[in-house]
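Everything below concerns the one structure shown next.
As you look at this complex, bear in mind that one protein chain is not there, while each of the others sits in place.
Chains here go by letter, A, B and C, matching the order in which they are written, and residues are numbered from 1 within each.
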């Protein structure tokens, strides 16, 4: 679960990390009154999860509440990139002298949290990581040790931060951010830029927070935000019934349904190898019932790009007879695009028997992944 | 550092562990007013660090504030066992149905905190540990895991606690006590008895808390209590200059000074083997200066039981010349009881030379531990 | 031989009284697994399929000398159940649950460094099976036959696919391990490679990896220096969208290219591992080395 900038900043403030003074605009009611709560000039920022907002015109300066209000009216509720703007963050402009980068995420080698810092923050941080990797400081935190003073000293030393006041502020921010990262089951907490202002204070000018989806359940405040998160139509449909839906390729025309992401990936690989393109994929997870299989097919079939559906199952905890019943049910209820079904594993025989007995014209049976990929391509022609 | 019962109970209350309603009496001013803050009957308890207060008459019942006041007047400021009573705890009497035992300390095998519980608490807990060890439940807490629900479930299961309400309360108390144990650098936290009352609630009727002396410095509240702790005259003198003083044997007549507890123990062993008895011991620690050595001798010499002082040093970080200078200084300043000095290790030669040159009658030089023990016994005759 | 489990392994089932726990206990018993105990707090004293149920792992171990555990508990209780088993002295813990919080597994992973004789398999694992001997998990055991191939897989479905193909062609398995596709599996390829290398029954090793993480790269490093047996690897996700989350949160391709299928294949190839193009291709390659 990715948080909006303003949500991340609410968490930052709760943990004592300073952000520019701001108001959140979620409706045009009392707009000018709301906007009068901060000083100007300020920045009006659309709240969407996509990156590159600035370049795409999603961040604009305003010299007065009136100007901010006009900007807000032109932004709120409008489309921005692939999202609809449901909120704006209007922040006082700050007087910066430097832009740092600070993030905490999981290091996949050591499986420890890693603090990433650079004195060269800002929008070009990825180029810097690529071309000047020595400007990126990494400090691993062994969870058995926890974040200690020596980590913070090492960070400041490696980053060559000499100003004691900045060192102290940075240490406090890293401590707070680490605590937030751990407390909130974060996958990523990122401040880019972490601005050094003319008055020698550090302030978080942006906030990227991503939470482990598996752990959202234990954070009541996130659960509340989660249900208001923007999703595509299909993602929303899938989420409502607890499936994982993924858009794969805008040019694809095959929808893939399977019972596990490994199999999904293999299906995508096979279709690509045979010369096809997958549009989207849906993971049923383990142990799906006939009813749920039918639901999954209905969601994928809603995607107008999908011309064929491949259902590839290798049943362990999932039973093939349930899959077959679900396919037939969906077929009879909504007459979807052609389906290629490939069933193996638990109760495979019953499943195949059900499909053969049903003998529906649009349901093709395949006997291996390659066979399935071939039949899908033929059906999509 | 051992805490008084009332101090332990203040910590318990801070951690949410219930104790009987009480008042603390530290002076006779406003005595009756103070005692009127609780209901009667109540128990008046002397606050000393020795055990066995009840049997020795240090815990008495009072049916009214007046009766409590009379008891207080007879107890406060008076001698009790080897202490002077500086405080009383007057507690409302509770209606108990069972007495449990609960403690957390360090398990010396695993070096993990261990929770010790018994449904057969009370004054006979040591007999129970000896004769019915199966009634003592132990649960180890791996510090890498911390206290988890399964530990509490295991404890209740092993103790065969079936009442869900008691199980829940016990779990809460164990959680709180464990947190206190960890937060406060405790060596021991003990509730004996942990009373189950007629209304099915658990209450800590006593409190024994012992803190790691090396960690007292990081607990401001304990530092404040620490300076008010009762110490013997010699302990107080030693503590003021940061030596460790220990009473060994009431019948002994040798005072031992050394630079480390291992050497102290070896000296005590040698003197015992040669047929003598040590009265008290003082550990100079490492690296003592002449000035401090002289201070140490003066303290030991104050003890009227001491007829001879053995100073046994094996210098590592400690230098023998400093020791010799300190001995001569003390000798010249206070003419102490006869001293046997045995010096080895760092700067041994300079030390011996200083003593030989000084040629004081009451300073005998020994050349091994056995030799020292022999000379001590001869000097004590 | 086989590794991790066999007929004699004294197995306990955490969450035995749940729907899945009960169902798969029956199937494990049917397969010959030595299920000696179940654990569900509050259900101690009952029986499931003739297996005694205890309130705690500690009690179950005391009464039955169980050495391995398989967890059929919901993801939100997995952390507590894992800690309980590890603290009680269980040496193999197999975790089925999908959706265990990453922070929980991070703690388990690092705790495991202090208990290096403990094998944590999963979460999000189909389990462990030594065909013809015993299984701890929910895989359809009918597709497995006893034989010389040791298999480890991050994906359940791809491993079934591969095993099925092997069995069809008469190639059996010594032990198959579902590593699970999570960001932080309790144990990965490298932890099992030494066991397969030492196991007499195992003549060849199959690794089924996927994009994300660096476990395949670590395995390559280990294989280069320590493994003499032939190793065949299949890496899923060559055509998965970059940066998209594929349910297995592990399947995130990092920006730098580390964790990509290309990287993994290059590292494994350099270590002398043969790369299969598909589950079916694994079997073709196996035929050449057996």
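Before moving on, here are some points about what is shown:
As a convention for this text, contacts are C-beta pairs under 8 Å (C-beta built on N, C-alpha and C of every residue); 3 or more make two chains touch, one makes a residue touch a chain.
The shown structure was predicted, so the numbers you read here are calculated from the model rather than taken from an experiment.
Note that the undisplayed chain, when the full complex is considered, contacts A, B, C. Considering B:70, B:266, B:289 or B:305, the position touching the chain not shown turns out to be B:266 (whole complex). Taking the complete complex into account, B:283 is the one of B:153, B:190, B:206 or B:283 that touches the chain left out.
Across B:29, B:126, B:199 or B:357, the residue that sits in touch with the chain not pictured is B:126. Touching the missing chain, out of B:24, B:215, B:229 or B:358, is residue B:215.
Touch with the hidden chain on the side of subunit C covers residues 110-111, 113-116.
Taking the complete complex into account, residues 106, 108-109, 111-113, 126, 129-130, 142-144, 182, 185, 187, 212-215, 217-218, 244, 246-249, 258-266, 268-273, 278, 283, 285-287, 313-317, 344-346, 368-370 of subunit B touch the chain not shown.
Interface residues of subunit A with the unshown chain, by the touch rule above, are 142, 144-145, 148-151, 153-154, 157.
The working rule: only the chains that are shown with their structure count from here on.
Centroid to centroid, with C-alpha atoms defining each point, subunit A and subunit B lie 58 Å apart. Subunit B and subunit C have Cα centroids lying 53 Å from one another. Residue positions of subunit A touching 2 or more other chains: 144.
Touching of two or more other chains is recorded for residues 111, 114 of subunit C.
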